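So that we are looking at the same thing, I have put the structure below in structure tokens.
Apart from one protein chain that is not included, each protein chain of the complex appears where it belongs.
Presenting chain A:
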Amino acid sequence: MRITRQLFVSRKKRIKFLMDKLTYKDLPLNAPALSDVEVVKLTGRPEPGQKQRKPLPPELADDPRFYVPPKGEEKKNYRETPAFLYNRNCRFIEGTKQACFLTKSVRYDGMPESVQQLIDKFEVPDESRLVQKAILKSQIWDSTREKLPKRRDPEYPRYKIDREYGIPLEKRLNMLSFDLLRMADTAIASQYPEIGRSRRLIFYPNGMATFFKYSDSLLSFYLGIDAAITSTSPLPPFVPEELVESSSSEAIPSLYPISPTIDFLKTNNYNLKNSIGFSEISCKFPHTLILLNNDDWSEDERQARALVTAMGLAVAQVKKTYPGIKDRLPTPISVQVINMSETTMNFTYFQLNTIDFDNSEAGVKNFVWFDTGNVLFERRLPQPWKRDKILETSLENLDLDPFKKLLATVGNCAELEDSSTQFKEKLIEL
């Protein structure tokens, strides 16, 4: 007898062949026709689109090993209308152009005049020595030794670099930035000693959020900030009122066919919240915000993030002081933001004049100043395929100009903050 291939046919296939070959001959004579009968599969398996878990017995209902998280429709946050969420991780694809269109702001490059005059006003004795100390403390002298992430150089991507141990990025950033802030505080306090009472430096504030309507869609912002300086008196506007009224004639570049909410997350599970994050009793006006750039984004994307956080905080403040307002504000609100990465510093200055973000052409506009690319020092990483030349990290080309700009922004309008007068005003009210 000859061996045929049917020996190696599985049982499933044999059943399938039989089911496919069913014809009217296989049915008894008194049975109805095949077209009138519903063919039901006898395998007992569910269809591919329908998968349902069997209910667990009551003994295992509370077992965390078999926990199934609820779907989006079963959670408490579920609402019928969707909303767009903004987060610290939202990466704008068009950068500052998209952010300027969202916030309806006119863009200027450089620092405003009121801040540029303060550059040489504050002095730190032994400036270069103290700055170098802060840099070396964060880069070399610290004794932590952790596993750093794997690294590939774009010059020679196929070369596998050995595992490196050292100080992680978060720690380096925090140490450098907060050391420089402390130096700036002491320099300003030498000239205006009332800052100790009229200002607060908050690390990792929590709970900043706003929401508003933008062209038939809800936007909700949850802002993440690393440090904030708050004061008892608000910042005066960077620009007089005449220029604010003349800005209604200026145009903002359009983003057609993209909308600025393209990078927001669209969900049906969200919570709406409006809060500043600081206390509302003492030091309730924001002065500067500090963001630490822990990502590998471009400078353009970092500046866009700074703009949107400044806008979100200003809008949250407006909703508390002027509830129900829709258009132009009686007094503009100004906020400063400092972006700090390992080697570079970026500054943004934002002035809020209106809340009407829908009309991008008509009406008064907001103002933005961008100062990007201020490099403190350069950090050259090792390239071991170039033997005997570059085997260790080297720090080069120190530049003290960005530190002077930092002093100017942090010391902006320090003379106006007089805690003694405000204390007397409160006594009179009582």
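The definition used in the following text is that a residue touches a chain if its C-beta (ideal position, glycine included) is under 8 Å from a C-beta of that chain, and two chains touch if they have at least 3 such contacts; residues count from 1.
We adopt the following convention: contacts and distances are computed from a predicted model.
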From "39S ribosomal protein L2, mitochondrial", "AP complex subunit sigma", "MPH6 phase" or "Aspartate aminotransferase", the hidden chain's UniProt protein name: "39S ribosomal protein L2, mitochondrial"
Candidate in contact with the missing chain, chosen from A:19, A:148, A:243 or A:262: A:262
Hidden partner chain, touching residue among A:18, A:56, A:93 or A:272: A:93
On chain A, residues whose C-beta touches the chain left out of the figure: 1, 3, 7-8, 84, 93-94, 256-259, 261-262, 264, 266
